[in-house]
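Taking it in order: structure first as structure tokens, then the write-up.
One chain of protein is taken out of this complex; the other chains stay put.
Up next is chain A:
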Amino acid sequence: MVENRRYRNLVAYLVLGMGVAIVAFPVYLAIIASTFDAGTIANGNMPLVPGDQAGINYERALFTGGRLAREPVGMMMMNSFIMAMGIAIGKIIISILSAFAVVYFSFPFRRTAFWVIFITLMLPVEVRIYPTYKIVADLGLLDTYSGLILPLIASATGTLLFRQFFMTVPDELLEASKIDGAGPFRFFKDTLLPLSITTIAALFVIQFIYGWNQYLWPLLITTQSSMQTIVIGIKKMITTQDALTEWQIAMTTAVLAMVPPVMVVIFMQRLFVKGLVETEK
């Protein structure tokens, strides 16, 4: 039996290892490519060990940008960062408040309100893109951060997540708060919010990455290069018309684009696990 188990473990690790390789190899390749000059990549014989052009590539990407676009990646990253943060934070605020209303208050058409929120799950940006564009344009929000952020804040995922969580909070906590003289907002602030930290962290991770990876919406509503996000920037670098694609800069940008989401996951995961271990209801 022991032999058998060892053999099975080996197979399991082999399969897992292959999975990791498939996912990780392209990333590794991007990192390697960001350390060579354009010629080495273009001739098709790029080595699999890092080259010596990293400093030059990263400096150029961050502060100057590609040869044609001439938009520094640093600025694009800042735009993406503002957008992703705006979406994540805005969504958390809106959804925690709407879930609070739907779960803890009885008002006319509460059920209807909940279902209306629920239905928006079926209407992602891609589906409602024309009306949304029209509204944003009419409000004069094209080429602004608000225009980038606001339409993506409104969706049901967060509300549903918080609603599910609030339903698991025992009613007695609310009742105890009532007897302790805490009104609805004090209950929210003193009890519900501290208990929701882990849910908030989870939602933040999901929404930050969702916001960071947005492509279609920023592509539509930003025209000025100063409002460009990094995802669009990468795309622009790859599709050049006449000149040779500067793969080393594109790869450098891609690597840079990965950094903030990875940081968010690493940082938040700690809080996430800590919360999971500590929370008990």
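Simple rule for what comes next: contacts are C-beta pairs under 8 Å (C-beta built on N, C-alpha and C of every residue); 3 or more make two chains touch, one makes a residue touch a chain; residues count from 1.
By our rule, contacts and distances are computed from a predicted model.
Leaving aside the chains on screen, match the unshown one to its UniProt name from "ABC-2 family transporter protein", "sn-glycerol-3-phosphate import ATP-binding protein UgpC", "Ion-translocating oxidoreductase complex subunit B" or "1,2-phenylacetyl-CoA epoxidase subunit B".
"sn-glycerol-3-phosphate import ATP-binding protein UgpC"
Per the definition of touch given earlier, which of A:Ile31, A:Ile82 or A:Ala182 contacts the omitted chain?
If we include the chain that is not displayed, A:Ala182 is the one touching it.
For the full complex, which residue in A:Gly39, A:Gly55, A:Pro108 or A:Pro194 touches the chain that was left out?
A:Pro194
Of A:Ile31, A:Ile82, A:Leu173 or A:Met258, which residue touches the hidden chain?
A:Leu173
Suppose we count only contacts with the excluded chain; which residues of chain A make the list?
Looking at chain A, the ones touching the missing chain are residues 170, 172-173, 175-176, 178-182, 186, 190-191, 194-195, 278-281.
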